[in-house]
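Part of the complex only, each chain left as placed.
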Amino acid sequence: MEIALRELAAIIGGEVVGDGSVLISGIAGIREARPGTLTFLANRKYETFLETTGASAVIAAPGTRHSTKPLVLTENPYLVFIKAVEFFVPSGSEGPPSIHPSAIVAPNASVGAGVSIGANCVIEAGVRIGDGSAIHAGAYLGRNTRLGAGCVVYPNVTIREDITLGNRVIVHSGAVIGSDGFGFVKEGEVYRKIPQVGDVVIEDNVEIGANVTIDRATTGTTYVGAGTKIDNLVQIGHNVVIGENCILVAQVGVGGSTQIGKGVTLAGQSGLVGHIDIGDGAVVGAQAGVTKSVPAGMTVSGYPAREHVQANKILASLQKLPELMKKVADLGQRVRKLEEKGK
Amino acid sequence: MEIALRELAAIIGGEVVGDGSVLISGIAGIREARPGTLTFLANRKYETFLETTGASAVIAAPGTRHSTKPLVLTENPYLVFIKAVEFFVPSGSEGPPSIHPSAIVAPNASVGAGVSIGANCVIEAGVRIGDGSAIHAGAYLGRNTRLGAGCVVYPNVTIREDITLGNRVIVHSGAVIGSDGFGFVKEGEVYRKIPQVGDVVIEDNVEIGANVTIDRATTGTTYVGAGTKIDNLVQIGHNVVIGENCILVAQVGVGGSTQIGKGVTLAGQSGLVGHIDIGDGAVVGAQAGVTKSVPAGMTVSGYPAREHVQANKILASLQKLPELMKKVADLGQRVRKLEEKGK
């Protein structure tokens, strides 16, 4: 389906600046966009993409720099973009909420209004599911686990017993929440298991990626604060506490009992040892190995992770190291000559 | 079962050179092989293993260097080896293709000839499965997903809606294809989800390891080219494009929108940031952290990844760094002496 930008804006909102006759056939992210698509600029930081994006038009806020592209100006580019998504990718195809006859739901489970439960789901005794949540095929909710309203649990997720999810939590396929923490006592050569009898609490608006693992606490609670987004294949150890609005990129690992503040970013494949504190707003670089606590607001990188500017200086020097070795060898010869001369 | 090499060759093909009376009781890879087994040499690069392998005989191509081991010469060692595998490990034990009565198959799903669907599988509306494919127990195929002919989907795999797999694609247990890309817009402190409405296309002869995650595109397509082999626990971000015949070893991570050429090798635990290009035939070393594009044919390693010879020089210098520091301290003293003398 193609539609002129002007007509589309009449449906989704916003004021067209520039050529309103350009034809739009889909939506796209600003970096991936191809001709014929409409994208959006939600953050001034990305204004440089305005010229390089392949999109045919851009939703943006008033005050955005001039562009050769037609713009759709609105106070809330994100919301107008969501409307454009709904226009081009109608969702309704999933049908009305229902409980599939093959789902096994314990008699005393409490299922809210408008809840969907997919084929072959297993909902154990004492589970409570809030209004409008969707549990997709093959998912497992253990005894006494509670989900708030508007949650989405994708196929083949495992949420063990006594876990608490807030509202609008999204859990992607294959994720495991509430597996045992990794705790053992060494007796001679043998490791004996410490019972893992704590739980996990996930607050509102958290998103948990595919095949993520979040261990239950030894005792007490493993905790993920509201609005935190966790990418695929991330490992969260027992008794970890993560603040609000953090970003954990794919394949990050967080050791047991580590505490992470608010607004922290952990880039891909970075690892944090257990029992340290990461301050609010800290940023950990990709593949960094964090071995000690990081103050609020600091960016760290490398192994062992150091303050980023310092780490970069070291990396820059490192590149010149072979050259430095030659210089030192040359200096050595010249000093020897001087010494011989002075005899 | 034991069989003389000469008799075995009469069944599987190939000409015996050397002692044909040696008894063979099984098959093995050239590096793992123990006495009594038959192995194969498919690549001249591995000729050095001819003498060190524990195998009692080796399938090889004519022109292979002399060996103290009996050889089975054939123009196609690989095919003869496959026949040996079939001789020692008969497969037929899985029985004729069938759809298990517990499988939940949407009425309008299209299931080809000779397709197996295992117990408790869920096949959603609009799915199409090509001839001879096998979907094992507990697997999930989302709405409108299409599989070609001869695919094998192992137990507890999740393939979300609108995904396309070519012919002879193998997907191992726990893999998730089509989970949402990790895309958010920051509004103040809060991250808001960008709808992920693209798809995933997997071409012919791709193999996808256990617990791999491949995200769907934000818009457009996440793409894996024909013949590419992906090991366990690999993460492929949204909008990634991977060319033909690549190798991705276990626990590799590829950031969103990165483009990978043909014949690329990414060694274990390496990570690539998003939005870069990896040229045809490039090789990324184990645990390397690739932060910028890599030209075709280049081998890179280390963090940040550099051309491999240069990276190795730096590593070699690094090992001598403590010694270098002593040398410089010593030079400092000698220069001071010379300066004092010259006063």
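Just so it is clear, A and B label the chains in written order, and each chain counts residues from 1 on its own.
One rule holds for everything that comes next: contacts are C-beta pairs under 8 Å (C-beta built on N, C-alpha and C of every residue); 3 or more make two chains touch, one makes a residue touch a chain.
Quick caveat, the model's predicted, so the values are computed rather than measured.
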Self-check item: Overall copies of the shared sequence [whole complex; 2 in view]
Solution: 3
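Note that in this section only the chains that are shown with their structure count from here on.
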Exercise. Indicate the whole-number Å distance between the mean C-alpha point of chain A and the mean C-alpha point of chain B.
Key: 25
Practice problem: Provide the residue numbers of chain A that touch chain B in the complex, in ascending order. | Solution: 26-29, 31-34, 37, 42-43, 78, 81-82, 85, 88-89, 93-94, 100, 102, 118-120, 137-138, 154-156, 170, 172-174, 207, 209-211, 227, 229, 231-233, 244-245, 247, 249-251, 262-263, 268-269, 286-287, 302-303, 315, 318-319, 321-322, 324-325, 328, 331-332, 335, 338-339, 342
Quiz item: Which of the residues in chain B come into contact with chain A in the complex?
Solution: 104, 120, 122, 124, 138, 140, 142-143, 156, 158, 160, 174, 176, 179-180, 182-187, 189-195, 197, 211, 213, 215, 217-220, 233, 235, 237, 239, 251, 253, 255, 257, 269, 271, 273, 275, 287, 289, 291, 303-304, 306, 313-314, 316-318, 320-321, 324, 327-328, 331, 334-335, 338, 341-342
